[in-house]
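Everything on this sheet refers to the single structure shown next.
Every protein chain but one is kept in place in this view of the complex.
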Amino acid sequence: MHDITLVVNGVPREVRVPARRLLSDCLRHDLGLTGTHVGCEHGVCGACTVLLDGEPIRSCLTFAVTVSGREITTVEGLGADGPSPVQRAFAECHGLQCGFCTPGFLCTTTAFLRDNPAPTDEEVLEGISGNLCRCTGYQNIIKSVHRAAELLAEESS
Amino acid sequence: MKPPPFDYHAPVSVAEAVEVLAEAGAHGKVLAGGQSLIPMLNMRLAAPAHLVDINRVAGLGEISAGPDGVRVGALARHSQVERSPDACGTLPLLRQALKLVAHPVIRNRGTVVGSLVHADPSAELPAVLALLGGSVRLASRGGEREVAAADFFTGPLESATRPGELAVSAFFPAWPGGTAFVEVARRHGDFAMAGVAAAVRLDDDLRVAEARVACISVGPAPVVVDLTAACGNRPVASMDWRAVVSAVQERIEPEADIHATAEYRRHLTGVLVERAVRAAADA
Partner (left out) sequence: MTTKLFGEPVRRREDARLIAGQGRYLDDLGQHALAAAFVRSPHAHARITGINVDAALEVDGLVAIYTWEDLPPGVAEPLPLLIPHPALTHGRTAYPLARDIVRHVGEPIVMVVAVDRYVAEDVCDLIEVSYEFLKPVVGVEAAVSGAHLVHEDVPDNIGAHLVQEVAAKDGRSAAEAIAAAPHTLSFRLDIERSACMPLEGKGVYARWDADDQSLRVYSSTQTSTSVRMALAAKLGIPLPKVEVIAPDVGGGFGVKIVHPWPEEVLVPWAARLLNRELKWTEDRREHFISSAHERAQVQHVKVGFDDEGRVLGLSVEILHDHGAYTPYGIIVPIITSTQLLGPYKIGAYRVEFSSVYTNTVQVTPYRGAGRPQGVFCMERTMDKIAAFLGKDRTDVRAANFIQPDEFPYDQGMIFQDGRPLIYDSGDYPESLRKLKELIGWDEFPALQEVARAEGRRIGIGIGCYVEGTGVGPYEGGHVQITSDGRVHVSTGLTSQGQGHETVFAQIAATELGVPIERVSVVTGDTRRFGYAVGTFASRAAVMSGNAIALACRKVREKALRVAADALEADPRDLEITDGMVHVVGSPSAAIPLATVAVLSNPLRYAFDEEAKRATQFAGSADMNRPPVAEGEEPGLEGKDYYSPIRSTFASGMHAAIVETDPDTAEIRILRYAVVHDCGKMINPMLVEGQIHGGVAQGVGGALYEKMAYDDHGQLLNASFMDFLMPYATEIPRIETDHLETPSPLNPLGIKGAGEAGVIPVASVIAGAIENAEGFPIDRMPISPSELHELRVRPA
């Protein structure tokens, strides 16, 4: 067993885990942050995407011990007071149905728009290309990403 | 789909890492980005007794570019290399290839060196290393050795890395001409059904002075073919493509799987060879 500290959504959390505990399971089951979802556990679906020091990664392909001491942002930490512009845009544009893929898309999009605040259609496609959604057919997700870019621009102006 | 138990080691220096690896011998596995290893652990297709996590090892994250080429440290992530103006300025092929590796989120974690050691015959980076005649630097308790690409990729998912060895960096030599990487995958970001990396150098009269390609997914390891002779020192516009393509098709050994027949892979490689050589000559 390993004693590790993860700074999750700004809060240092100490937790004792076996080395093989996946970060996804650690967040969900050791820390009770069940917003991060698990759809495949082999890196393809993107539902488990969280931010590691601000960069999106697959939490199902990361051991919790490996990232001890680092900052993790999960869907629960995206909004400060109330939902973030990205979260609001997904609700506004009907960018989710069952909502299972949504936390992964929200984390991916948050980092993507930070690096690329005014993306083209093609860039949006590339940006979300590693996340599977079985419900929406993606059209409204793409719309949501563009809308989020608008909301973010409004917010920062 | 949960990984089996293992003893975990988190060395902080190369010296410590190779020590642990030496102890573990054949029962040890290096964990770098984990983007290939952890899926295999989760599916319980691998069960190493010792996992040596190198993510805390100091000094492995460097990317250094010089006139001779680019050296990439074992902890340099795909995305860091892809975004490095120095590395990709020296060697645009790195970015051309990395854009085709999985999806951006996977590239944030996966390492270039890990991809080389993993030696997937469908992976892009082994083809780049093989095409350019680069090398991998392996450290062990006994010291370091530099293995040339031609000797490094020994089979599907097999490299010259021995138990107890840590790949500390890889060297991608600069190429004086143009390069391109083209591939066809079922979905965007998937491992390709076929793909071709090309390096072409034109002479002052815009005739092909030197050309080679490396093909993926059509053999146990990247298949490098020198096309200089087949190109016949002609300008691209009047090339005998049939000769060029068949020079490659003679060499590849595609196999069928659920995504493509062997015959299709052979055909596709031919199409992509022409596209890649044209693009590299244009670059």
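Letters A and B mark the chains as written, and numbering starts fresh at 1 in each.
We take it that contacts are C-beta pairs under 8 Å (C-beta built on N, C-alpha and C of every residue); 3 or more make two chains touch, one makes a residue touch a chain.
Note that the coordinates shown come from a computational prediction; the quantities given were computed from them, not determined experimentally.
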{"item": "Residue in contact with the excluded chain [from A:23, A:51 or A:96]", "value": "A:96"}
{"item": "Of B:113, B:193 or B:280, the one touching the omitted chain in the full complex", "value": "B:193"}
{"item": "Contact residue for the chain not shown (choose from B:2, B:141 or B:162)", "value": "B:2"}
{"item": "Interface with the unshown chain - residue positions in chain B", "value": "1-5, 39, 43-44, 184, 186-191, 193, 258-261, 263-264, 267-268, 271-272"}
{"item": "Interface with the unshown chain - residue positions in chain A", "value": "18, 20-21, 28-29, 32-42, 44-45, 47, 74-76, 79, 83, 87-88, 90-92, 94, 96-103, 106, 125-126, 128-142"}
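Everything that follows uses one rule, which is that only the chains that are shown with their structure count from here on.
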{"item": "Complex contacts: residues of chain A adjacent to chain B", "value": "2, 18-20, 22, 25, 41-43, 46, 49, 52, 55-58, 60-63, 65-66, 108, 112, 126-127, 129-131"}
{"item": "For the chain B and chain A complex, residues of the former touching the latter", "value": "1-8, 10, 31, 34-35, 38-39, 41-43, 51, 53, 55, 79, 102-106, 108-109, 188-189"}
